[in-house]
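Every protein chain but one is kept in place in this view of the complex.
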Amino acid sequence: MAQETIDIDYVANLARIALTDEEKERFSGQLGQVLDYIEKLNTLDVSGVEPTAHAFPLENVWRADEPEPGFPVETALKNAPAVRDNMVVVPKVVE
Amino acid sequence: MAETLHYRTATELGRDLESGAVSSEEIVRALIERTRAVEDTVGAFLSCDEDDALARARESDERRARGERRGPLDGIPVGIKDILAVEGQPLTCASRMLANFVSPYDATAIRKLKATGAVPWGRLNMDEFAMGSSTENSSVKITANPWNPECIPGGSSGGSAACVAAGEAPLSLGSDTGGSIRQPAALCGVVGMKPTYGLVSRYGLVAFASSLDQIGPFARTVEDAALLLQAVAGHDDRDSTSFKTEIPDYRRELSQRRGPWKLGIPKEYFGEGVDPEVEKAVRAAIEFYRSEGCEIVDVSLPHTEYAIGVYYIIATAEASSNLARYDGVRYTHRSKEAADAIDLYFKSRAEGFGPEVKRRIILGTYVLSSGYYDAYYLKAQKARTLIRKDFLDACRKVDAILTPTTPAPAFRKGEKADDPLRMYLNDIFTSSGNLAGIPGISIPCGFSESGLPIGLQILGRPFEEAELLAIAHRFEQAHDYHTRHPDLT
Partner (left out) sequence: MEYEAVIGLEVHVQIKTESKMFTRAPAGYGHEPNTLTDPVVLGMPGTLPVMNKRAIDQIIKAGLMLGCDIAPVCKWDRKNYFYPDSPKNYQISQYDRPICIGGQLEIELPGPSRNVMGEHKFIHLTRIHLEEDVGKLNHVENDSLVDYNRAGTPLMEIVSEPDMHSGEEAYAYLTALRQIMVQGGISDCDMEKGQLRCDANISVRPKGVDTLGVKVELKNLNSISGVRNGIDYEIKRQIKTIQSGGQVVQETRRWDAEAGAATLMRTKEMAHDYRYFPDPDLMPVRVDQDWLQNLRATLPELPFERQRRYFDSFDLPYTVTSVLVPDRRLAEFFEEAVDECGEPKAVANWIANDLLRELSAGGIGIEDSKLRPAHIAGLVKLVKDGAISNNIAKEVFIAMFESGRRPEEIVEEKGLKQSSDTGELAGICNEVIGANPKSVEDYKAGKQNAINFLKGQVMKATKGKANPHIVDQILREELDKLA
């Protein structure tokens, strides 16, 4: 069976993970094997079958529009790697 | 008493507390002593706030002195997989990504557990973000199987299983996405249960695959597992997938549900690929039930062969999205090398995630990406419908299904580390239960020649945990596997 290939650069870019060349090669090979295994699914006829998104489907699970106090700002930012003026600092975003 | 305290069950400890033979503080101190003695070998804990545990134990003792008792777990320590949010405690998922994260809130299961007076006890090792079957994917350390420290404890809840087997905690909580409770329970010779999807709130359980994840108990007896399940089960309005259902008194039901049961044996779970020792032990367990008057029938789960593929598509797809939030911005590891805002993502995620997590994110991203969604994700969702139907059809014919929990006993550390596909096949008997959403329990049903535990998996009808526990209890009552402990001295 021909090994499935992943366009690893495209996918790693979507996933926002920098991979080394070594990782790209290793993951491509390993995931190719996994995809080959998954190929088995192609032999399964699913025409007319509804997809399952939830093991036990429910409907209209909601709550009333009643606010509760949230976090004090100190709690909200306690784990943040960089904070200024009670906001999270990131390198300048240009768009 | 102190020298044996660490292997007393939660039920026994509850009686000891009731009679005044022991205090909660003494129990916690005994466990501190025990972990000091065996942790070098076992390595189940990532961290442990002993002061917090002692303080809660003393509060419990004071309550009891006032004549108050919140329930059977009041004062009993419960180990917590490091994937459940406990306010003020680290929540690392054994990942460098969350190495310094302190949870600002309690998971619903933890809130409920605290309300019963139980004492959260340590943060337990796991595969990073619950991705793995051996706990070797922890970024911190490798946990040993207490029965043979050269072997893996299973995973991803390896720490939760190992600490209970090693007498470092009478009970622990884990999470199961494709077998991550049942598989390590089997490999460590303890009881582990994955409840029906929706029985225990997932709020505060760090998501791996949202449609498959469930929190569940580890214990050394079925009765103890019932007590811990009781504490955490029930509807939660913070989890939209949480089910509104009557929660019975699981411990009382243990003795009230007496069978005889009609039990199904799926042929797809036996034969090729199953270790002969495992098959032998599980067949013996089946014979036990037959001898108890249970009717044993063949059932077919024809889509079993697709389960692992379907599982890895759905689980990695959901994971690729669930783990997107670990990005170096708000609370995770942030790379110091980032040149700009976009680079911050690439580098922080490259540094923060281990190889298995990266692998699964890549796979999950791929199966959802433009042009592949229908071929993989949608197809897997449809196949999931068929797998689920297999089980629901079978469950109409039988009260429960008996299978091996794992194809083989614990393997050696490093043995499958660089063969993801072989590693994934460890979940072959457990992941279908997650796809179907049904409950499953693993109980010790024997040992291999080399002294490694073997697990029997019992799968049941949705929300029929009481029945499942009673069936498991019956086996345990007639066997002594649960009374054996590994020699760690």
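Order of writing sets the labels: A and B. Residues in every chain begin at 1.
In the analysis below, a contact is a pair of C-beta atoms (placed from the backbone, for glycine too) under 8 Å apart; a residue touches a chain by one contact, two chains touch by 3 or more.
Being a predicted model, the structure only gives us computed values, none of them experimental.
> Check each of B:33, B:50, B:239 or B:279 against the chain that is not shown and name the one that touches it.
Touching the chain that is not displayed is residue B:239.
> Which of B:225, B:307 or B:368 sits in contact with the chain that's absent?
B:368
> Just checking the interface: what residues of subunit B touch the absent partner chain?
Touching the missing chain: residues 83-85, 91, 93, 98, 101, 103-105, 107, 202-207, 209-211, 237-241, 317-318, 320-321, 324-327, 329-331, 341-342, 345, 365, 368-370, 373, 377.
> Need a quick check: the contact residues on subunit A for the chain that isn't drawn.
On the subunit A side, contact with the omitted chain comes from 14, 16, 53-54, 57-73, 76-77, 84-93, 95.
We adopt the following convention: only the chains that are shown with their structure count from here on.
> For subunit A versus subunit B, what separation do you get between their C-alpha means, in angstrom?
23
> Across the complex, what residues on subunit B touch subunit A?
100-102, 104, 196-198, 211-212, 237, 240-241, 243, 303, 305-306, 308-310, 312-313, 320, 324, 327-334, 338-347, 349-350, 353, 355, 358-359, 361-363, 365-366, 369, 376, 378-386, 388, 420-421, 424, 435-437, 462
> Going by the contact rule at the top, pick out the subunit A residues touching subunit B in the complex.
Listed in rising order, the residues of subunit A that touch subunit B are 6, 8, 10-12, 14-19, 23, 27, 30-31, 33-34, 37-38, 40-41, 44, 46, 49-56, 58, 61, 63, 71, 75-76, 78-82, 88, 90-94.
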